[in-house]
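Below: one structure, written as structure tokens.
For this depiction, one protein chain was excluded, whereas all remaining protein chains were kept in their positions.
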């Protein structure tokens, strides 16, 4: 068993990490950190559990510790669910102190030596960890997963990458859980939608290039196509849906086949779904409420492939798009013996 | 006063027509038609009034008549809120019998001699009515308004048409009222969205070309750009929102100016809003619940103009996008002395 | 014209006051107060207008002033939309300085000399203002309106009061606007309801007795029946609905007649609706989205009168239940020459 911690274990993404790790075959969740006012409390007291799955009773009595390197000496790996403005220094301190970091925060994503990984797409980018160790003097590492909407987009694009993608336009319809529990007021979203999510479009446009870029052992050359995003919030609890236009060499039939025959380049990881990408042939699918929990929330659904080339993709934003994506990264790190 | 009727006065769009016409300065709503089982009933009994504005008391005691030409001899103009599969023969019978038809049904929209009109854009297409009279032997006429989502799209494109539009991609987030009162089950749309609306994409792609095309006095040459649409239903009562990409010669600033300075080519029509197109400078607008009733539901809002060229547009689908659009067509017909 | 101000003009209830007063026949809205960081700004800049009615352009350039007595010397009357914890001292300062206060805040509601008024029910309680002037040395006054849900309950009970009410049980289904714009997170209320609203049950139980109590010229004897409330939040924007059981001497038919024949004891006030209480005979009404705007949001709807005696009542919580109720109080004060 590998001893792991969750940084920011009481927040929305933190709770998802706790849920996914409370019963993991080889990650042993020994450490839960939160802000000062929660330190010393039992986790059951410190957290306002808001997932619809039951609270993990086995963690109820664990004492919450400070989000500080001094409290993390005994863990081998931490999952970071911290807000971007808090993640920087503590993640760096961990890496230097020999603790691995799998981070959902955006802070380090675009750093040259930091892999931004969707395991099915660019597991080879984990090779950057060697540079972190050789050149930056980290005993641990920092590995990041992308923004929630970027994950769905890139996974749906990956089967088409063989057809020379030249341009991507994407219009998102994103769930409110992506903004955290208090992020979107009910008065703002009931019988309404909001055509704006701060920094989201920039993240999708920038991160996609890095993830789908080529790694030559020392640097990443971004993928040679532009992404133009329009991001919108809709009254859905979980599940980001996107309408995508891709300029590439695939016909509708070639694209459908690519989606149907897509396979992850690895297998047997505990959090890995049967299908990383699932093609729906029904005319009105995927739908977030009906399809978000496929593959335990780790499957990205694709449907409505039409001339254009147009399609619709959807995935669970706080599982595949956040905590689950990060855990899968950690599992791949272990597979590749970085843990 | 011009004596008018509403065909299909008890349905969702029919109720909007009745609401807009119950207090009109020169249309006198004398005739309400519905299906056989309502004929002879008082309108107050026949209709299940589901708008949030009060039921028009002045029409409560009017007797509902059959949707048949024999019941329409005394009206000069009818507004058709019939479903497409019923609209064809009765609309034709009206036109032949000397009754003008302003139709919201899709049946005749793409007929060569039938104008498909958004008044601010292609009022000149009403010249086709002369052909109907000269060549088809109609004493009345058939004039149609486009599909609800096409209206928002074309009105938002019109200010940019001067900049040589070459390509349009549009992703819609449409309100459930567009499907009629029973159209979308609560179980289908709560905490959900549906990435499919039957025939909607085809209608948007086809109708836009005709509306924005050029009329030379005898035929319409479709606008020289393609539209690629992806249509989605979201949990919003009224108001269709769209993310639009336009390939054209306008910079962001030129586009903003075009939206801000846009003026309808006519003025003073009773149903006409102060602003046919309203530009919002706030980063998170337009929003359907907050902006759909601007201009009495007749204003189309535009915001978030960005590089790309990208923007967001939104309008009230059953007012501007249906009944209100049709009434404005009728007002322009009177202005142009076709009534 | 009577010069009036709104205390807390940028909040949710404050915006409703501004909307209702921006075009009032004899209240001239000259003064808008807000918190320090808004002082000096134009109202259009200071407020994030979130009502679906258009922003009142005539007030756009008014400068926001401090919520302090020094800024209120020139107004005759203020409407208080302040939170309870801020309302106490400024409302008192106004009353002492000769400024009338119509307050929506709960702070003074249960004070012995402060009338808690629903005009149709207990306009005579305004006689307490004489005591404020004679015994407390106020040159102005403080008059309060009840909690939003209490207003609907008491107005629906008033027609039955002649039948010796002995016991009341009420289960509410309240709109989220009652908690202010940021009050209820979307994650908390979408596909959900919350069976708890802090202090709401106590307010309904306490305030009902005072409003429906008897005033003998010096003190109020609370109404001789208990109220037991269970309060719940549901995913509705505006409109509080309640299921009510009343133990009294009325049969179902007597109750229906009482609701149908109910008349306000005054008439002609500008904000007064045609029907203070409107009886619905349809089996499935009232419904908040369809009926909340009746009487401009000032009508309380009643329906489903059944053995028990049971019925359902519904009204607009931020119009009749807050700002509109307060404005109607002010109009009655003028009618009774307190202004």
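In this document, chain identifiers A, B and C correspond to the written order of the chains, with residue numbering beginning at 1 in each.
Methods note: contacts are C-beta pairs under 8 Å (C-beta built on N, C-alpha and C of every residue); 3 or more make two chains touch, one makes a residue touch a chain.
Since we're looking at a predicted model, the values are computed, not measured.
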item	value
Option touching the unshown chain, where B:44, B:190, B:226 or B:260 are the choices	B:190
Sole contact to the chain not displayed, among C:29, C:173, C:204 or C:264	C:173
Candidate in contact with the missing chain, chosen from A:53, A:89 or A:251	A:53
Absent chain, residues of chain A that touch it	50, 52-54, 190-191, 237, 289-290, 292-294
Interface with the unshown chain - residue positions in chain C	169, 171, 173, 190-196, 228, 230, 232, 234-237, 241, 243, 245, 283-290, 303-304, 308, 310, 312, 314
Missing-chain contacts mapped onto chain B	50, 176-177, 181-191, 235-237
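One rule holds in what follows: only the chains that are shown with their structure count from here on.
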item	value
Chain pair with the greatest number of C-beta contact pairs	A-B
Nearest-to-centre chain - CA centroid comparison	B
Type of chain A:chain B copy interface by residue overlap (half), same or different	same
For chain A paired with chain C, centre-to-centre distance based on mean C-alpha positions, whole Å	48
Between chain C and chain B, distance of the C-alpha-averaged centres to the nearest whole Å	40
Centroid spacing, where centroids are CA-atom means, of chain A and chain B in whole angstrom	43
Residues of chain B touching at least two other chains	190-191, 237, 289-290
